[in-house]
Structures are given as structure tokens and as C-alpha cells.
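Got a structure here, written out as C-alpha cells. Questions coming.
One chain of protein is taken out of this complex; the other chains stay put.
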Amino acid sequence: MALNKVVANAEEACRGIQSGMTLMVGGFGLCGIPENSIAQLVKMGVINLTCISNNAGVDDFGLGLLLQKKQIRKMISSYVGENEEFERQMLSGELEVDLIPQGSLAERCRAGGAGIPAFFTPAGYGTEVGEGKEVRIFDGKPHILESALTADFAIVKAWKGDTAGNLIYKATARNFNPLMAMAGKTTIAEVEELVPNGQLDPNQIHTPGIFVQRIFQGKSYEKRIEQRTVRKA
Amino acid sequence: MALNKVVANAEEACRGIQSGMTLMVGGFGLCGIPENSIAQLVKMGVINLTCISNNAGVDDFGLGLLLQKKQIRKMISSYVGENEEFERQMLSGELEVDLIPQGSLAERCRAGGAGIPAFFTPAGYGTEVGEGKEVRIFDGKPHILESALTADFAIVKAWKGDTAGNLIYKATARNFNPLMAMAGKTTIAEVEELVPNGQLDPNQIHTPGIFVQRIFQGKSYEKRIEQRTVRKA
Amino acid sequence: MLDKNGIARRIAQELQDGYYVNLGIGIPTLVANYIPQGIDVEFQSENGILGMGPFPIEGNEDPDLINAGKQTITALPGAAYFDSAMSFAMIRGRHVQLTVLGAMEVSQNGDIANWKIPGKMVKGMGGAMDLVASAENIIVAMMHTNKAGESKILPECTLPLTGVGCVKKVVTELAVLEIKDGAFHLLERAPGVSVEQIIAATAGKLVVPEVVPEMNLLD
Partner (left out) sequence: MLDKNGIARRIAQELQDGYYVNLGIGIPTLVANYIPQGIDVEFQSENGILGMGPFPIEGNEDPDLINAGKQTITALPGAAYFDSAMSFAMIRGRHVQLTVLGAMEVSQNGDIANWKIPGKMVKGMGGAMDLVASAENIIVAMMHTNKAGESKILPECTLPLTGVGCVKKVVTELAVLEIKDGAFHLLERAPGVSVEQIIAATAGKLVVPEVVPEMNLLD
């Protein structure tokens, strides 16, 4: 009786994504990013995208691939270093950038999915992030009013998923993925392992399937490491 | 290096709870309630308590045990049926009752734990719940401003826990427990099974230990069923 | 005229394939027994489960697995458990496509009263205010009149409100009514019920089209 959200591949999953749309893309740095869907967006050639994503990838991976093709018009992020093409487009004015404190970004995505249109947070008060925003004192401390974020499509990456769209993430690859999954009008989940319903423990689901409209098993995950750091054995 | 939150028993866990304090108590109906801690509160005889809990137990179980002893001055709940002593005290004016929509109660507890002092929600607009509250239109729809809830102590019940205070709940016994765990100045967790650090999968923790100050293994759980419903085999 | 099961059966016809559905206590709960052939839906219970199944077979009750009515239940394959904040995120965020609720009164602009009777013990609204304020699609399952024969389909609610302007459809023992433009629109008659009976039982503004079909209660 559980619903079936399975689509064949990234091509089918991304159907309907159009130029000019707002997309949320999960991941922190290159960790937990929807590699297959990003490749498909490059293939589709959709342009003028507004991308809500904590970071903007590196020059030749992650959202950097879309930046290279000038498919992104606006980035809404908390940190966009490690990307020269991004810097060039930003300084030349080709790319619009909206920088948001990381916690506010996360909470605004959750709020968008949770039907909370706005909330107060202390982050950014007294800085340029707070400019033009309503200020209110709670418990002696100033807070600013932040609004919810939503997207036409949210694209997330999980470790395991079932046909009903339930998702389990791995380690810190979870990051923004569950929050963005909540906030997409349509949410696409790509997973490393797609299993039949009943194989995931219902007690251990990170994203309940109600938030996911399309799910597919991705392939050839590169999972590039941005800062490989090790110690001696 | 992980921190050790283990205390010996309910007596040690509840130390410092005083008359007049505000307590959050996890559970939905009689499902997922901290039975050992409630028994300890009865034993301690603290009075004039403000209890934030979705329900108020039944006459002879759950928070009903505290009501019988007239230890509760005020209940903040969403639904308080199934309890005659509660009804008597409420109608006689001995007990103050603040009724809050269930979703707002949950979100207000989460907000209290998450440093969000207030948020807008559509629930309760145009009803007596919305009276005196700020109204604002978002996307054409009126919302009311609700504030965060916190408590001197939050008392929650989990299925499994480790010495660092990480918690895993079982099935629908999760309910309000993770939210209240976030919102207590001091949070007490009683668990059915207490295990050493390293035995719980860090990927499957529902309440990270940072929210828990004291944890102990409860005993003799009755887990009473309120509405036993079955079908024929 | 319909009995409670009939009302549930008629409401079940409103289910669409792929819907997530929240069923209130009482008549709404019965809707789960009449899911049309070929339609897959998943039930959410606001205490924290998606993919709620039937009651357990005797002896298999799990005190840790209940629904919002505090009844022992089961979980179907593909189910998920979650906390109460997540549960109402689903509801407020409009991820649940259909909510079916009981009511004491409904008004012609879609107001609903179903939680409080002045002078009587108030048990609380539970999740009802969140549900009615949030759902895109709310169907009320109720009796057209009270025991004294007075209409509960009103110009304005007399009882304290649960939500304003939110109810889209009402299914009673007599009729299916759609609420729009400040009036009840009569869509269907229950088997054996005349338009005159419905008019007589409805205190709120009622728009009656020339032809009012009788309900087709599919199996």
C-alpha cells in the first residue's frame, strides 16, 4: 500500500526542470551532493537557474559544473570559496550571489518545508545580513526575522532509499539534504542503494517518504574529497 | 573522550527538581512516558509544578499520578481527556490549564531548544488560541506569532541510550521526547537499555547526547496500553 | 440516508492515487476500510507514523506503536516513524494531501468548530487546529443535524472555532456539500434522500443546482 516513487534514472527524475527555476541542491562542500542529477542538469542545458545550496562546488565538480556552463544566474549559499570560475562570474556581475548564515540557511529550508513562513534568529543581527530586516528583542537580546525558503525542485542525495521514498543518509553526508528534501515542491532523491519497501527499519528513517516525489538509484559516484587529511598510523 | 552522563537511578536523576518549577514531560498518551521519573516525582512530593506535556495521563497512570497528589498547579497540553481527577481539579479551579494546538506545542518545544524565540504558524488563527497574538499575512494567509517554550527540567523516555547521552526511541514512543530533550535547561533521560559508548550507530541517533545532562536505565516498565485494539487473525 | 460506514465509503471516493491522508477519530477512521480498487494511499497519524496499517492481531499489540487515537496499530512495509515536530511539519507544510475530520458545526464560509462546548469539560484541540489551518484539502465527515434535529450546517458557527475558512467539502448522512463563495453547494444526495430533506436540514446558505445526482457508492 506504500506509494511507489521510483523512476528509472536521472533523466526521468529531472524531467520538468526548466530554465529560470529555483533549485535546492543538497550537500556540504562536495560531501553528499547529488552527482547524477547535477550531471543531468548539465546535459539538459537549463539556464538562468537560482540554486540554493550551502556551497557552490569546486571548479570542475559539484555545482561548479553548472557554473562552468553559465547555467546558474543566482546562488544562495553560506560559503562559496574554492571556486575560481565562481569568483570570476561574481566579480564580473554575471552571477548574483546571496550569502546567508549557514544556520539561517538550514533553518529557512526546514521552515519552508514545515509551513513556518518566518522565524526570529539572533544570527546576523547588527551585520549587513540584518539590514532591512525586522529586529525584535527577546530575553534582552536582539533577533532578526528570517523567512522560509522553498524551491521548484529540491535535489538530494542519500545513502539508502526505498520505493516509498524513505531515505537514510550516511555520516556527515546528511547535512542539508533532509531539510531541502522537505522544502521542494518536487523533491528528487538519488541514492546509492535503492531497496524494496520493508527493508529499511521504519525507526531509522531520516527523511520520511512523504517529502520525496521521485527516487532513483544513482551510479558511478565519485565522492570526491575536498581536503584529504590523514595522520600517521 | 565522550562525556559521561550516567546517574544511578531516578532518585539521582531527579535531584534538584523543586516545587514551583516548570517540567517538560515526554510522551503521547501513555506511550513513551518516563515512568520511573514520574514515580520519583511522586515520592519527592514536589508541588506547584507547571507541566508541559501533550497529555495529562489517566487517573492512575502517567501524569495522573502527580495530579492525584495535587502536585501540579498548571498543565500546558494539547489534549487532556481520559482523566476524571484532572477534570475535577480543572472545573474547581485548583488546576490551571493552557491548551495549545499539538503542532504548535511540538514546534514551540523545538524552538525553545533551538534558540528560535518565536515563529509564525497558521494554526489557531481566528480561534481563541490566536487571541491577543500578533497576526501577520504570509502568502495571502494569516498566521499567528508563537513563542518558544523551555523548562527547568525536561524528562524524557527513550528505548536505548549510551553513556554520552545519545538516545534512540522506539516507534511512536518517540513523539515529543526528542523535542523536549532539546528544551530542558537540564534534561533527564530514562532508557530501557543503557549501553556503553560505541554500541549505538552514530548514524541512527535520534537525540544527540549534547541535549542530555543525566541518563539512567529505568526499571519495571509497565507501558500501559490506553486503547487496546486488535483484529481477528 | 447513509450510516457512518456509508459516509466513510463516500469520502473514500475522494482518495486519489498517491495521496497521503490523515484521518481523524470517529467516522474518518472508517475511511481506511473503503479504499477504492487500484488506488494506493498512505496514512499519516500525527503522533508520528507514516504508513499506518491495520490493528494488530490479538497478542501482537505493541504499546510503543499507537495512532493519534491512542489505539494499538501496525506499520506497513515502507513505513516511517518520526517526532511530533516532524509530523506537524508534514501537516503544516502541506505534504499531507487530504485530511478527514469530524465536526460539531461547519459554516458556509468554511469555518469549523469541533473542539469545545462552552460549559462542558474542554479536552483540548489536540492536532485539529494545526490540521485545519494547514491542509489544502479538508473533508468534514459529520451528521447533518444534532440529536434535537437542529442543523449543524450553519450560516455561522456558534461554538468556539477550530479554524476559519478551511473546510472544502462536507459529507453527511444526507448529502455531499462543497463550500465555496460563502455558500454550501449541493453536489450529491444520499440514496433515498430528497433535495427537500436536505434543504430542510441545512441552516446555512445552500446553492441547489437544477439536477442533484444521487451518490454512486462504488464498492
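Should a chain be cited, it is by its letter among A, B and C, assigned in written order, with residues numbered from 1 in that chain.
Note that a residue touches a chain if its C-beta (ideal position, glycine included) is under 8 Å from a C-beta of that chain, and two chains touch if they have at least 3 such contacts.
Please read all numbers here as calculations on a predicted model, not as lab measurements.
*Asks:* Among the chains in view, which touch the chain not shown?
*Replies:* A, B
*Asks:* Which one, A:5, A:110, A:160 or A:214, makes contact with the chain that was left out?
*Replies:* A:110
*Asks:* For the chain left out of this view, which of A:22, A:163 or A:177 touches it?
*Replies:* Among A:22, A:163 or A:177, only A:177 touches the chain that is not shown.
*Asks:* Can you list, in ascending order, the chain B residues touching the missing chain?
*Replies:* Against the left-out chain, chain B lists 1-4, 110, 112-116, 162-164, 166, 182, 196-198, 202-203, 205, 208-211.
*Asks:* For chain A, which residues reach the chain that was dropped from this view?
*Replies:* These residues of chain A touch the chain that is not shown: 28-32, 54, 77-81, 87, 90-91, 97, 99, 101-107, 109-110, 121-129, 159, 169-179, 206, 223-233.
The rule we apply is simple: only the chains that are shown with their structure count from here on.
*Asks:* Between chain A and chain C, what is the separation of their C-alpha centroids in Å?
*Replies:* So the centroids are 36 Å from each other.
*Asks:* What whole-number Å value describes the gap between the mean CA coordinates of chain B and chain C?
*Replies:* Roughly 29 Å, centre to centre.
*Asks:* Determine the centre-to-centre distance between chain A and chain B, using the mean Cα coordinates as centres, and give it in whole Å.
*Replies:* Distance between chain centres: 32 Å.
*Asks:* Please output the residue numbers of chain B that touch at least 2 other chains, ranges allowed.
*Replies:* Where chain B meets two or more other chains at a single residue, that happens at 107, 121-122, 169-171.
*Asks:* Where does chain C touch two or more other chains at once, residue-wise?
*Replies:* Answer for chain C, listing residues that touch two or more other chains: 49, 75, 81-82, 85, 88, 91-92, 134.
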